[in-house]
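The structure under discussion is supplied below as C-alpha cells; questions concerning it will follow.
Heads up, one of the protein chains got dropped from this complex, but the rest are sitting where they should.
Naming follows writing order (A, B and C), and every chain is counted from residue 1.
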Amino acid sequence: MSLGTKKFVITRFDPDRDTEPRTEEYEIPVQSDWKVLDAINFIKDEIDGSLSYRWSCRMAVCGSCGMMVNGEPKLTCKTALSSYGDSLTIEPLANFPTIRDLVVEMDGFMDKFQKVKPWIIQAKERAVEEGPQHQSPEDLQAFKQFSMCINCTLCYSACPVVATDPEFLGPAAIALGHRYNMDSRDEGADERNAVFRGEGTIFSCSYANECSEVCPKNVDPAGAVNQAKFNAVVDWASSFVVKREKE
Amino acid sequence: MKALLLRLEPLIWLLFGQGILIGTILLTGWLLVVGVLLPLGIVGTGADEALSYRRIYLLASTPVGRLVILALVALPLWKGAHHIRHLFIDHGGADHDAPIALSLYAIATAGSLAAIVAVIRL
Amino acid sequence: MTDVCRHDVIIVGGGAAGLRAAIAAVEADPEISVALVSKVYPMRSHTVSAEGGAAAVARDEDSLEMHGYDTVKGSDFLGDQNVIEYFVEEAPKELTRLEHWGCPWSRNEDGSVATRAFGGMTTKRTWYATDKVGFHMLHTLFQHSMRFDRIVRYDEHFVTRLLVDDGNVRGVSALDIRSGEVRAILGRSVILATGGAGKIFPFTTNGRIKTGDGMALAAAAGVPLKDMEFVQYHPTGLPGTGILITEASRGEGGLLKNSEGDRFLVTYDYGVGKKAELGPRDMISRAVVQEIEAGRGISGPYGEFVHLDLTHIGREKLEARLPFVLELARTYAGVDPLTEPIPIRPVVHYMMGGVDTDIDGATSLPGLYAAGETACGSLNGANRLGSNSLTECLVFGARAAQHAVLYSRGSSEGNESALLAQAEAEAARVSALRRHKKGSEKISTIRRELNTTMEEGCGVYREQASMLATVQTVASLQDRASDLRVSDDSMVFNTEVIAALEMKNMVDVAQAVSVSAAARLESRGAHTCRDFSSRDDENFMHHTLCYLEAGGPRLDKKSVHLGHWEPEERKY
Partner (left out) sequence: MSRAAHPDAMSPAEPGRTRTAPPQKPASWPSHPRMRVYTLFGWTGVLYLLIGFGLLETAWSLGQGEVVWDAKLASFSHPAYVAFHLLCLVSVVFVAVRFFRLFPKSQPARIGPAKPPPRPVILAGLYAVWLGVTALFVAILSGAIFS
C-alpha cells in the first residue's frame, strides 16, 4: 500500500570533495510497510547510487544500520516509516566521526570493546573432555540480558558523557565487560574491574540513562554500567582487606 | 592529577551515591520542617517548644543525633560537588575536568571535615 | 603502489567458519600470523541471523550413529559418509568448546545444556540459546578471537581476487573499503569462509552481504564448484521481506495450517507423513507450494502464503524459547504470534553447494581451503538438515585451519613480484570500475533480472524448459554485467563499487547454479524436477562439479563417498 511521498533530508559528506557535511533532499514514493532503511535503499537503487551507508541483515540483528532519524539514534531496519511525518532528516550516528555520508568511524568503539576483555577468563583452561560446564538457568539469567548487545552503538550516540569525554569506555563496552563479570563461569572480574577503574573509567557515567532509552535490544546498558560501578566499588573496598596478587 | 582522580573515583562515587540516596531521604523531613512547618508556625521555636535550643541540643548531642547530622551535612555536599562537575563536563569542560573536579571535591572535603568538627563540638 | 601485508594463513570471512578457523589456526600454532579479512566487521556476518540452533549429540538417549543416519538420509544419500561420520563425532566437542568460551546456551533445570527438536532429526539434539543461536555463537567466537594478538583483522576489506603463483595460492588482493586502496595480503595458505549466495534469488532469508563472493573467487582461480543445483528453500519465511521464522518454532510445537485452518502436512501424499511439522525442509517446502497451488493458500500483498500457528504454545514458553520470533513477527509482519498465526511461505535459505573441498577443507588449488556455507565438503548432500550448518562451520572451519597451518609450514615463499603484479591489475580493475559513469547497465536492474530468472528457473519445483531458459538469461546477464554503470567515483567508502563487484560474483554463481541444475535429470533432495519426478541412483548418484572457464561453464562428476549407510527410499 502506498503511503504517498516523503521527503528525506540526508547528510552527505565525501572527504575527497566536501570540506564539511552538507545535506541533500530526496522526495520519493513510499510504502506503508517500509522501514526507514527500505526508503534509503530505494534512494540508492533508483536515484543516487553514490549514497553510502552500512546495512546487511535487515532484521535488526547485525547492528550495522544505525543512523540518526530526526535527531534520534535509530536502527533503521527496525524503525517504521509510518511513524514519521512527511519529512525526515537522516544523519550519521552522533558522537562519532563521519567517514562518508552516513558511515561513521568504528575504530574507537572497537578499541574500547576489546579493552574490557570480553572473553571468559579462567585460572585454568578447561579441556574439551571435561564436557560442558553446568550453569543453572538462574545463573544464566544473571547476565543473559547483557549478552544481547548487537554492537549497533546507538547508545554511544545517545550518551551525553560519550559526547564530551572521548576516553569514556561507554555503555555497550561496559555492559559487555559486566556481562562476563556476571557469568558464573568466569573468574576474570578482578582484571576487568581494574580496567573499569582505569582510563575511561566507568565512574564517568552520570546515569543519564539515555543509552537504555535508545537501545533497540533492551540490553539496558545503563543498568549494566551502574551495576558494574557497584561491583567495582565492592571490589575496590575489598582490595583493602584482601591483598591482590596482581595490580 | 588525573591519576589521583582515577584512584579516588570509587570513593567519590560511593559518597555521591549516598548523597543522593541517604541525603535525599534525610533532607526531605528537614526541609519540610524548616521550609514549611516552621514559617507557618506549626512547629514552635519558643523556649519550651519543639525546636527550642535545649530540646534540639539534647537530641542532637546523642551519638545517633551526631551521626545523622554528619550524614545530613556531608553527603549532600558530595552529591552537589559531583553533579556540578558533571555539569561542567556536559557543557564542554571535559578537557579541564581534573582541576575542576579536584577543586569541587576539595570544597566537599572541607565541608565534610568542618561537619565532623561541628558534630564533635556539640 | 599497492600496500603489502604479510601473514602465514589468510582467512577470508569473519562469520562462524572464518572466526573458528582463525582461532583454530592460532591454537594449532601460537606463533603463526593469521590475517582475518572480512568485508564487514565480523559481528555483522550473516551467521548473526541464524536463529534455531546447532546440532550435536548431547543426551544419553541419542547416539552418533543416529545423528549420522539422520544426516545421510536428510542429504538424500548424496552426502559423503566419511565426512558425515567425522562431523557427528566432532560436533559435540566443538559445541562444548563454545560453551567453555562463554556461549550462553539455554539450560535445563539441572544446569546441563538444553536441546530442542528440529526438522529431520529423530531426537532432540539441537543446542540452542533461545532463538538467537547464530548471534550468540558469532559474538562468542568474535569476542574469544580478540584474546589472540596473532589474529590480525582487516575489517571492511573486500577480497577481489586470489593471488596465484606457480600453481599455489599465495594471498589475496583486498579493497580497503574505507580508503579505496587495494592491498596485497600475502600468505602461504588461504581459507575461504565467505558464506552463501542467497542474494542471487529475489526472496531469501539471506542478508545483503551474501553474494557468493568466495565461490566466485575460487571459480575464477579454476577451482570447481560442487553440487550447486541444491538450493535449500526454508518453508517458513515472512512474505515480502523473506525474514526467517526459525524451524525451532515448529520444534517447539508450531503447526502449519492452510486457508481452511487444516494441518495439511498430516496428509500422507505430501511425503512428510507422520513427522508432519518436523519433516525435512525440502519436503515441507514442497508441501506448502502444493497446498498453495491447490488453492488453499491465503492471499496477501506479496502473493499467496499459509499460516504458522504458535498460538496454542502459550505466552510463557514462547517468551522463554522464541523471543526473537515474537519480535520479528511483530515488527516485520505486524502480527502477534501469541494471538494470531504468522503468514509464511517458502524462502531461499541456504546453498548446499559450494567450493569443492575434501574432508580437510582442501580444494584442488594447493594452499586454498574453504569452510562454512561457501564450501561444499559434502556434509549436506542434496538437502541440509536444519541446525547442522552452524556446527559444520565450527567443525570444518577448525579442520581447514589445522590443515592450512600444516600446509603453510611446508610451503615456500612465492614469487612476490608476480603476486604484486596481480594485485596491481586488480587495483586497476577496481579503479576503472570506479570511474565507469558511462556504463550502460544499472546495477539494480541487473540484480532484479537475475533474481527473477533464478526464481523462475531454480525454484522449489523446477522444469527443464525453464531451467534452460534461465541458463540462457544468466549468460546474457553475464555480458551485460561487464558494463555496469557506477555513478560514484569517490575513493572513500564507495559502496557502489562494492555492489558492482558483488554483482559480477552473483552472476557467476548463478551461472553455476542454473547450469548444474539443468544437467541433473532427476529429483533428489532440494532439486525437484517436474519432468523427472523420482530419484535416479543409477545415473545421478554423483556430485556435480562445475568449472567456470573462459569459454563457458564445464560440468564434471565426482563420486559420492558411500559406506556405512545404504541408499534407500527417503520416507519420514
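Going forward, contacts are C-beta pairs under 8 Å (C-beta built on N, C-alpha and C of every residue); 3 or more make two chains touch, one makes a residue touch a chain.
Note that this is a predicted model, so its numbers are computed, not measured.
Novice: Can you list the shown chains that the absent chain is in touch with?
Specialist: Among the chains that are shown, those touched by the missing chain are A, B, C.
Novice: With the missing chain put back, one of A:43, A:68 or A:195 would touch it. Which one?
Specialist: Here the residue in touch with the unshown chain is A:68.
Novice: Considering the whole complex, which of A:10, A:150 or A:182 touches the chain not shown?
Specialist: Hidden-chain contact among the options goes to A:182.
Novice: Could you tell which one of A:95, A:147 or A:204 touches the chain left off the display?
Specialist: The missing chain is touched by A:95.
Novice: Check each of B:11, B:98 or B:118 against the chain that is not shown and name the one that touches it.
Specialist: Answering carefully, the residue with contact to the hidden chain is B:118.
Novice: Using the touch rule from the top, list residues of chain B that touch the missing partner.
Specialist: Output for chain B: 19-21, 23-39, 42-45, 49-51, 53-57, 59-60, 69, 72-77, 79-84, 86-87, 90, 92, 94, 107-108, 111, 114-115, 118-119, 121-122.
Novice: For review purposes, identify every residue of chain C that touches the missing chain, sorted by number.
Specialist: 178-179, 491-492
Novice: Determine and list the chain A residues touching the chain excluded from the picture.
Specialist: The missing chain touches chain A at positions 13, 15, 20-21, 68, 70-73, 91, 94-99, 105, 107-111, 141-142, 156-158, 160, 162-166, 182, 206-210, 213, 220, 222-223, 226-227, 229-231, 234.
Criterion: only the chains that are shown with their structure count from here on.
Novice: Please work out the Cα centroid separation of chain A and chain B, and write it as a whole number of Å.
Specialist: Centre separation, chain A to chain B: 37 Å.
Novice: Using mean CA coordinates as chain centres, what's the gap between chain B and chain C in Å?
Specialist: 63
Novice: For chain B, what residues touch not just one other chain but two or more?
Specialist: Within chain B, no residue touches at least two other chains.
Novice: Which chain A residues touch at least two other chains?
Specialist: none
Novice: Using the touch rule from the top, collect the residues of chain A that touch chain C in their complex.
Specialist: Residues 1, 14-17, 33, 44-46, 48-50, 52-64, 78, 99-101, 103, 106, 110, 113-114, 118-120, 125-126, 128, 131-137, 139-140, 143-144, 147-148, 150-151, 176, 180, 183, 185-186 of chain A touch chain C in their complex.
Novice: Show which residues of chain A lie in contact with chain B when the two form their complex.
Specialist: Touch list, chain A to chain B: 160-161, 164-166, 197-199, 201, 203-204, 206, 229, 232-233, 236-237.
Novice: Show which residues of chain B lie in contact with chain A when the two form their complex.
Specialist: For chain B paired with chain A, touching residues are 6, 9-14, 83, 86, 89-90, 92-94, 97.
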